[in-house]
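Yeah, one chain of the complex is gone here, protein chain that is, but the others are all in their spots.
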Amino acid sequence: LGVSGAAAPSGVITLTTDFGLEAPFVGVMKGVILALLPQARIIDLTHQIEPYWPAEAGFWLARSFGWFPRGSVHVAVVDPGVGTARGLLAVSAAGHHFLAPDNGLLAPLLSRYPDALVVRVDAARGGVMPAVSNTFHGRDILAPLAARLAAGSCTCAGLGEPVSAWVPSPVGEAVAAAGRVSGVVITIDRYGNLISNIDAALLSAQGSPVVRAGPLALPLTRTYGDMPAGSYLALINSFGVVEVARSQGNAAASLGLGRGAPVTVTGSG
Amino acid sequence: LGVSGAAAPSGVITLTTDFGLEAPFVGVMKGVILALLPQARIIDLTHQIEPYWPAEAGFWLARSFGWFPRGSVHVAVVDPGVGTARGLLAVSAAGHHFLAPDNGLLAPLLSRYPDALVVRVDAARGGVMPAVSNTFHGRDILAPLAARLAAGSCTCAGLGEPVSAWVPSPVGEAVAAAGRVSGVVITIDRYGNLISNIDAALLSAQGSPVVRAGPLALPLTRTYGDMPAGSYLALINSFGVVEVARSQGNAAASLGLGRGAPVTVTGSG
Partner (left out) sequence: LGVSGAAAPSGVITLTTDFGLEAPFVGVMKGVILALLPQARIIDLTHQIEPYWPAEAGFWLARSFGWFPRGSVHVAVVDPGVGTARGLLAVSAAGHHFLAPDNGLLAPLLSRYPDALVVRVDAARGGVMPAVSNTFHGRDILAPLAARLAAGSCTCAGLGEPVSAWVPSPVGEAVAAAGRVSGVVITIDRYGNLISNIDAALLSAQGSPVVRAGPLALPLTRTYGDMPAGSYLALINSFGVVEVARSQGNAAASLGLGRGAPVTVTGSG
């Protein structure tokens, strides 16, 4: 086990995209994978990432991959630059492998694992589909490479040259300064919960945090059901970040807040 | 094979939730399962249950599990009370296993299988994730227990103490009285079909049933295509319950009816 955290392949491949489920884009990626690795177990993380917004995919990927067995391969495709000069990255970190466009998507992961191995994928080395389209590298490059990584027939190191720089996230990490932590709503779930990019660790120095989003100023509560139906609340959710919710309701719809809306946390003063 | 209908594990685990597919909540539950039971075959029943409404999940679960191999494990999470004092149930019935919050979700199943083994899950017995969050017991308790049940490494009986009472469904079963069967719209499918909780068995004594929903009074027909496009119709659907539909149209949208709307069936008199 080296610094890059290599692990025996688990045979699990996860997919995270903004493709939606209307067209068979996800399905054909799975077909390509199964043609190369019949025993692959392919899991959808989500295909409902806000179109063209890699920040949301990167947020979820960095906070979700750890629930999968070590040696899993995680493919993320939110890729408005497909077919242009933008690169593709292969990353090994924490015993997992990652494949994604070099557009900031992997920045939240890479900021957490400074010893990750990061490679710029060189499709000319082979292992990709015989004909690569200009508009669907998820199918033509990333799916076959994911199958090979999951099969153990290649490593990230073999996919290209290591790089030490990559495109930063289009959305900065939350920052703590002068007694205030400032972040944004990075994703919204089906319940309308406003999920921020503020990690609980940033709040540790604070006494009684107050979470502000839109017109609200809320103390932290333990769980949704601790508040009466209809009440707004804030909590540290099960992925370790600050979330604003409405008990048995939809905070996003009620407040008219969306992705990118500011969320701040201060002491109770 | 005892009264609880124990069967050899099939390795199949089904998931039914109100999580939606926007966030990776379902995906990480699958990750937890695969880390414990790599050969698990995990099937989504639906993740589009009306948020916070366990009645719909219980309806579908009770009428769907029988299509899966005996020895399957069925996990259902519609759980507005997560992290509060509400309990979790493990049930063995008809050769299948079930895991869900004790909030009425399993009531439609339990009313059909009076000899089911019902256990209140005691997470302190172990087998759950090392750290249990306050807001995602699907991932932290139910997924690992499902993996163990599907692996055959534990039984429902081993998960806690048997109980003989549980929270009733928030929606009553349909009732037949004085020549009239009264139920409600319990779910709506993508076609806008209004699916009631009225089982066909309740109609057996009637001659020529008339189904009423909103402004409509409809005889039973055999199938959608027996009526011209645009016509409303009523039938006994493939899950054995009364349904109101519009041929090649959307009854729910056209009629403005939703979950909870009354549906009644009377003789043709």
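Note that the chains take the letters A and B in the order they are written out, and that residue 1 is the start of every chain.
As a working rule, a contact is a pair of C-beta atoms (placed from the backbone, for glycine too) under 8 Å apart; a residue touches a chain by one contact, two chains touch by 3 or more.
No experiment lies behind these values; they were computed from the predicted model shown.
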Considering the whole complex, which of B:L21, B:L159, B:L202 or B:V242 touches the chain not shown? B:L21
Contact residue for the chain not shown (choose from A:A8, A:A35 or A:A229): A:A35
Missing-chain contact among A:E56, A:D140, A:D189 or A:E243 belongs to A:D140
Where A:G27, A:G126 or A:P219 are the choices, the one touching the absent chain is A:G27
Note that chain A touches the chain not displayed via residues 18-28, 30-32, 34-35, 38, 51-52, 80-84, 86, 133-136, 139-140
In the full complex, which residues of chain B touch the absent chain? 10-12, 14, 16, 21, 41, 43-48, 60, 64, 67-69, 72, 187-191, 195, 222-226, 235, 237-238, 247-248, 250
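Heads up, the rule we're going with is that only the chains that are shown with their structure count from here on.
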Intercentroid distance (Cα basis), chain B paired with chain A, Å: 31
